[in-house]
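Encoded as structure tokens, the structure appears first; notes follow it.
All protein chains but one are shown in place.
And then chain A:
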């Protein structure tokens, strides 16, 4: 690194900048038009291991979406995002049914946590051999063939497309489904 002594002072050494000491001044990403720093530049400074690097870390960026493409009116786009896969959820012993949108959840743990919050109960974790043993509740669903299945037995995507309604069973019935 070139050290520039200006008037006998090593200004660079005392310069205040972001980044770990001893690292070169990093390349700044050019921001389009405005001079504002992007959130990623601000948040990545001084925190990453390679302090040189102001690039976004981890996953490659999602493909840049072009304005107005595909040509769907925003009203329709918003409506369809609002629309999901709605199913009714009942819990044995509870007075009310609920309606949930399956599209909102990404995975089984995500869904189960939401159900636990919604109905104030503990379902616990799924195990392939023992189902939901131990919690006293078993989440089940009716699939497109009309069969009642234990939530978790099939891959998530398959579940999303075949689930017609959910029923959280209680007590002895739950145990019956748990051990196959």
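Structural remarks
Assume a residue touches a chain if its C-beta (ideal position, glycine included) is under 8 Å from a C-beta of that chain, and two chains touch if they have at least 3 such contacts; residues count from 1.
Rule of thumb we're sticking to: contacts and distances are computed from a predicted model.
Per UniProt, the protein behind the absent chain is "Transport inhibitor response 1-like protein"; the candidates were "DNA helicase", "Eukaryotic translation elongation factor 1 epsilon-1", "Transport inhibitor response 1-like protein" or "MAK16 protein". Taking the complete complex into account, residues 33, 62-63, 65-77, 79-80, 82-88, 90, 94-99, 103, 144, 161, 164-165 of chain A touch the chain not shown.
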